[in-house]
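With one protein chain held back, the other chains of the complex are shown just where they sit.
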């Protein structure tokens, strides 16, 4: 790929005054976009403190909230890419289940053979990535609309997980594996570290690399991207593989958290994930995505559940409230986002 | 409003030879579009006969298949309108549950008061339509993307149904009501008749009325429709109300079929409905919808389940097969549809 | 209602001798205690009854502050609920896990934090995870149903036996089916047609209508769950079939009334007590308040209680109906 420009003028140095401009604008833009979310989050925390006091506002409780969010949150990062690229992945929940099953079976095998526990992790990630690969190929090369292709995978992967596990729950006894996932690092559980790493890596990938830029481009205008020389189909396959990979990571995290692999892990996860990503401000039609928003989105949902539990409210009430909050959040989000872009 | 045409040329009489041409083309087009489905359906029936013989190919079994399809099928008709108009309604399953709960509570009240059992039906339809109205208003006037708005309703309506029913199952003891839904007419169960009536009414509405034409127009190009003078927002509200109405009908049918109203009725129904409608050839991006295709789609799924049960296969295997078949059906469907339009 | 089997090893949670084992002493108000309760989503009559009974039981005692985090089928969420209880330092946790093995580690953590855990219905994978365990007998349910059908069909070695299971991916469904197969095998029968529904009325109706189409002649049918049984019966009704006997599961009041009336295919049901969590609440209270079970000589709360799975027929239905749950 040629990198020269035909243009003969000497490269002018970057004028120094643009630098702060960039930072300012970025902050302004991102703050503008996420302001609604931050406000919603803050409100929720206030409600939590008012209703549940110290029980809510303790370090341990925050760790609980974030640890709960971390598994779903990892999948949200992958989903942010898929939705930004103009797709949707309904299969993530099933793929989480499938990869946890395969990984736990591997662990059972490992018990006899003498190999590293990392193999369990690798197997789970491979299973997830492979499922994403199949999704991607069916969508990009088969031309099947993403909603249907991943709906088929949702149904199929769950069935496969049940067949493989023979519908039984596999307990992982590998001590090194369990030890790793049980550990704390600097007082913060490993699961949360994994979430942080995946989120930061996702942010860099989306905002600072060619891959991310192309993901936005493909979601914004696939035909224009193709004409600009991007291999759109191949890129879509990569994006779904990425989503599958995060589902695989979540499968391992489920394994680490529950010690078991079962086909029921991740049931209906996709709805929470999609809700968090879209509430976070990623456009469902593609072309705009925000990892920060997705993370805020999942934290909001996870805090919501915590506040409800702290207040002894039944799931029925929770569900009604959740429905209202999803709509309110999307509305708020739209107000702030449009104000943000208008002020640009 | 003035009705004259400014255009000076005299009205030319309809040339007689165009009439058969139209009919031919319509048949050809519709056959072309549905050919893949018909083939898939036929294949499935052949498999059924080969594997389960007379048990499969009996009148009673066909009645079983169609009765099984009829409740989902009614919702498919409403969903066809929503998807054709460029929307999606994830809430239908929950709304089915909600309307069945409210209707069964009405029935319990009725047991004391002396009113007609038709009130049960009316209440269910009202609940469904109201839920659809809320969806429509949030989407059209609130500007919330349909996927999220109806996802919120999915969560919220289910919670509401649980709250109202206090999570218990209400048994309907109204004999007239149950008698009506248990009856046969000309050897065919009432549920199937309801399905037939809704499907035929849906077909006429979509293909022969201004409402249907507007639905297709709005789904094909909402902005152009708006600039042509169609009240797009109001129309979208109507479309979601229609979908809610069919969910209400399905709620009554569930009541008639199972004798109880419960918040669990219709769980995950939306996935089957959307799968059937899209497999049937309605475009997920809007602008093209086919009631015949949707009916074929749901019949295929229902026959599939029947064939699997006849052969004593587990749900896991069923699920894997279902995933593969969804993808295959969409692929087939696309091949035939594009050939059909190509031959135009 | 319940038969008791005491465990053989003593737990580690109590450090002082229990003080009182009389009925009156146990009823007497003690220090107010906080009990955390978490169960699966109450999307099903039996589970709803479990939760309602637990809450009702706690309401009876002024000295219980019940914190309910009921309602999830997501192991991840339930773990975080238990973590919440640990953070709050509740006095005891009654836990009906969505998946026993998956909740084991967090239960161990609670126990290590000094909070006694009462495990209800679905068993943990480690004995260190609970101070006491109250179980329904899923395998026993299958055995009871199978044995009853064997008795009824003893003269017919070619009898067609159908089974309508609940959610297939739950371990409890697997256990019920295994017990059923075992008992049938003992009298030379086997399951001819098996389908699985999803514990819902609609699911029961849908799968049954398919099953009936697939099996034109059935001699006996076991349906795992009386909740989905409403749908099963609706489908049988609609198909106009009555050539077989049907046995239910769980033991809802509705099913028992049908057995009592005696005019349907429903001839029996196998009880799966819906009061387990309520019993769990009581045990938790006794444990924390350092009391024992009044009808036992033993002065400590037993480790393991397995509830009986009796068969209810028209002969004994009057005895069970009053305590049965309404779906």
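A, B and C label the chains in the order they appear, each numbered from 1.
Simple rule for what comes next: a contact is a pair of C-beta atoms (placed from the backbone, for glycine too) under 8 Å apart; a residue touches a chain by one contact, two chains touch by 3 or more.
The criterion applied here is as follows: contacts and distances are computed from a predicted model.
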The chain not rendered here carries, per UniProt and among "Sugar ABC transporter ATP-binding protein", "Multisubunit sodium/proton antiporter MrpG subunit", "Cytochrome c oxidase subunit IVB" or "Heme exporter protein C", the name "Sugar ABC transporter ATP-binding protein"
Going by the whole complex, the chain not shown touches A, B
Cross-chain touch to the chain not pictured, restricted to A:183, A:227 or A:268, is A:227
Contacts from chain B to the absent chain lie at residues 1-9, 11-12, 14, 18, 22, 25, 208-211, 213-214, 216-217, 220-221, 223-231, 287-288, 341-344
Missing-chain contacts on chain A, rising order, are 1-7, 9, 11-14, 18, 22, 25, 208-211, 213-214, 216-217, 219-221, 223-231, 283, 287-288, 341, 344
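The working rule: only the chains that are shown with their structure count from here on.
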Computed over C-alpha atoms, the centroid farthest from that of chain A is that of chain C
Averaging C-alpha coordinates per chain, one finds the centres of chain A and chain B separated by a number of Å equal to 32
Chain-centre distance (mean CA atoms) for chain A and chain C, in whole Å, is 37
Contacts with two or more other chains occur in chain A at residues 162, 167, 314-316, 318
Flagged in chain C as touching 2+ other chains are 42, 168
In the complex, the residues of chain B that touch chain A are 138, 142-145, 147-149, 151-160, 162-163, 167, 271, 274-275, 278-279, 284-285, 314-324, 326-327, 330-331, 334
As the complex stands, chain A meets chain C at residues 55, 58, 60-61, 64-65, 67-68, 71-72, 162, 167-169, 171, 182, 254, 257-260, 262-265, 267-269, 305-306, 309-310, 312, 314-316, 318
Listed in rising order, the residues of chain C that touch chain A in the complex are 41-42, 67-77, 79-81, 83-84, 86-88, 98-105, 125, 168-171, 173-174
